[in-house]
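Here the complex is missing one protein chain, while the rest keep their positions.
Chain nomenclature is as follows: A and B, assigned in order of appearance, with residue numbering initiated at 1 for each chain independently.
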Amino acid sequence: MRIGTLKESYIADAALFDSRTQKTWLGIAAVLLVLFPFVASDYWLYLACLVCINVASATGLNILTGYTGLVSLGQAAFMGLGAYTVAIMQLRLGTPFLLNILAGGCVAMLGGLIVGIPSLRVKGLYLAIATIAASFITHFIFANTSFTGGTGGLTVPPASAFGVLLDTSFRLYWVIVPVTVLMLLGAANLFRTRVGRAFIAIRDRDISAEVLGIPLLRYKLLSFGLSSFYAGVAGGLWAYFFRVVTPESFPLLMSIFFLAAIIVGGMGTILGGILGAVFMTMVPELLKLVFDLLPNSTELTVFLSPVRTIIFGLLIIGFLVFEPHGLAEMWRRIRRFFHLWPFRN
Amino acid sequence: MQNSRISQNRRSLLLAAGASLAAPLAAHAQAGGEDIVLGGSIPMTGVFAFAGVGINAGISDYVKILNDGGGIKGRKVRYVPEDTGYKVDVSVAAYKKITSQNKVSLYYGDSTAFSKTINPELDRNGNILMAGASFATELNDPKKYPNQFLVGPDYTEMFGILLRHIAKEKPGAKVAFVYSDSEFGRDPVESSEALAKKLGLNVVIKIMTPPGSVDVSTEVIKLRRAAPDYTIFHGYILAPIPEFITQGKQQGMTSKWMGTFWTMDSSTVMKMGEAGDGFMGVMPYRYYYDTSAKAPMLDKIRQMRPEYQSTAYIQGFLAAMLFTEAAKRTLDAKKELNGKNLKAALNSIKDFDTGGLIGVPITIKGNSIPVGRVYKADMKAQKMVPASDWISL
Partner (left out) sequence: MDWAYLFEISLTGIAGGGLYALAALAFVMVYKATRVVNIAIGEMLMAGAYLFFTFASMLALPIWLAIPAAVLGAGVLGAVIERTMIRPLLGEPPISVFMVTVGLASVLVGLVEMIWTADQRRLPDFMPTQAIMVGDAFLAPKIFWGAVIAVVFIAAVLLVFRFWRGGVALRATASDQAAAYSMGINVPRVFSLAWVVSAMLAALSGIIVGSIGGISSTMGVFGLSVLVVVIVGGLDSVLGALVGGLFIGLVEALAGAYLGGEYKLLATFIVLVVILMIRPYGLFGTHEIERL
């Protein structure tokens, strides 16, 4: 039961982690994160890295769609911009990887700003469709300019840090996880500031926000820029992780995946972005495990892919119909139960 | 002094703890032991499913035949497949899973994109020889892809066989290329155009169709206006070829129609219906129902599987055959089973009899097997019949 959470100063009230139990749990989580790569097999490390990349990108989308209310189906395209920037810089210039990732984020941010320009003219679903157009246009550019390697794509040499080649999941873990954690903290802090609150105001009722003096175009563009920066960084990490970028690597389906991730996780909460990305990345793996355990598994593997597609769709529909606030809401309910125990709600 | 000693102890304690945790994982990986592992990222579902199911069956059947006959020098071959749905990231995940749980020596990849993606990993691993469903020209480069090979001619070589056939039949003919806007489709076009020029043929038009396009009428109009004598399709499995042919014939085109490997499976061509009569293409293998010459392996396949098996099945079967032959030669030479040795053993294959799957004995000098034959579709007999001799490039 939670007692004695009285706050006496504004700073204490606005703190991200306010109770001692929360801080201890966070400490334990940090220790586990550090110990994980030493005990996990290559496959689990691979999954962990992939999950972190997805978390980073989903958080970016959450900023745009969950907090600012601008539905975007172009997240994969921005990841692609980041990935290609990193690929081209690493391949042709050989610059240090942190610089490349930052550059990837910036290029994606520019793309986001351009795509965000129509956002003052069009709203809601029209904007979503405009982002689909952006997705196709970037795909076209990737596939048809020789600078980006055409349909064959580009092979990325591994990043190197202090002379060590980052070519295994184990080594990349130490880059991907800290970057992701940094971005998560950044996003969480964003919503304690004026800018973050402006985003939320725009989501709730943008005309009212404008009446209150929030310049709509500036903040909408900022939101697009930030979320595509996140996507660009995630894309850069993706490029170092998979080490091949092709135009087919960032299809519209991937944007839909991220949108599904934040819906399932819970739009408008940082935890939602994390939970959603983890859940959506792990569900196909769990499915494969379940299929392996069934008898007749060799005949049934033909059904794995369609079942995966169906479950993906059902998850989206199910969460929207039954739990529109996502896994984060379920998590909050569980926490509330423990906070109030032994009393009932 | 004291501090560093204590921390040394602590460090070695941590290392010992870590090692003891890792040991069972490592031991599990070695549990395969004597078996030679053939891993596979197989597209058993998704757009390439018809091929994936066939490939899977082909590999399993050959491995079974081999193991029933005692394996390779007493060691059994274990086939470990995973379904990928023809998606690159699923494919890579499958590779990582299989290689982390087994000591893999041979690997089958499901697509051009995967073979290219995994290449640096493959080179770093150094223990695996890889082949796959791709016949991409880019992979046919022993320097860039030293641990991989193709189970047949590459797409440019396939075009080469068709173009040579055309040049013989009708010198100076007008040729059109129709291909899909994908990596698979674009792969051989540039080099084939150059080859056509060398052979004195005139490439009148190159048409690229967007993937998943439904309405090709504008492309057919363009094709008709170019009035080619031969039209080569590449980068498709079935659609939109029948539509091209039907509309082309309706508009009075007299072109002969041709295709490359993945279009040339007998059951696929038969699906074209009337439009497919006379459709020609390159096939490096004999078809399932071919009884024209002695083919002990084909007989065995027909015995094991009484119903028609696609050319994808034969591709998988042959891949397994070449894989295990390379392994056998490596072990015969008392060398370790690693990528370099397996590849060297593969390249030592000269005048090798595939048991009739390929019509002539084969030699693998580089990364591909540049042999093939032109076949023609006979709709009445519902079969593909040979239209040329076996051509070795």
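Keep this in mind: a residue touches a chain if its C-beta (ideal position, glycine included) is under 8 Å from a C-beta of that chain, and two chains touch if they have at least 3 such contacts.
Since we're looking at a predicted model, the values are computed, not measured.
In the complete assembly, the contact with the undisplayed chain comes from B:Lys271, out of B:Arg75, B:Lys144, B:Arg164 or B:Lys271.
Residue in contact with the omitted chain (choice from A:Ala48, A:Ala83, A:Met109 or A:Ala143): A:Ala143. Shown as candidates are A:Ile129, A:Val164 or A:Leu294; the residue that touches the absent chain is A:Ile129.
Residues of chain B that touch the chain left out of the display are 45-47, 49-50, 181, 207-210, 212-222, 224-225, 237-240, 242-243, 247, 250-251, 271-273. The set of chain A residues touching the chain not shown comprises 71, 118, 121-122, 124-126, 128-130, 132-133, 136-137, 140, 143-144, 205, 207-208, 256, 259-260, 263, 302-303, 305-317, 320-321, 324.
Here is the rule we use: only the chains that are shown with their structure count from here on.
Only residues 38-39, 41-43, 46-47, 50, 143, 150-153, 155, 157-158, 167, 169, 242-244, 246, 248-249, 284, 301-306, 308 of chain A touch chain B when the two sit together in their complex. Within the complex formed with chain A, the residues of chain B that make contact are 18, 21-22, 25, 44-46, 49, 53, 83, 85, 88-90, 92-93, 96-97, 99-101, 113, 116-117, 119-121, 124, 138, 181-183, 186.
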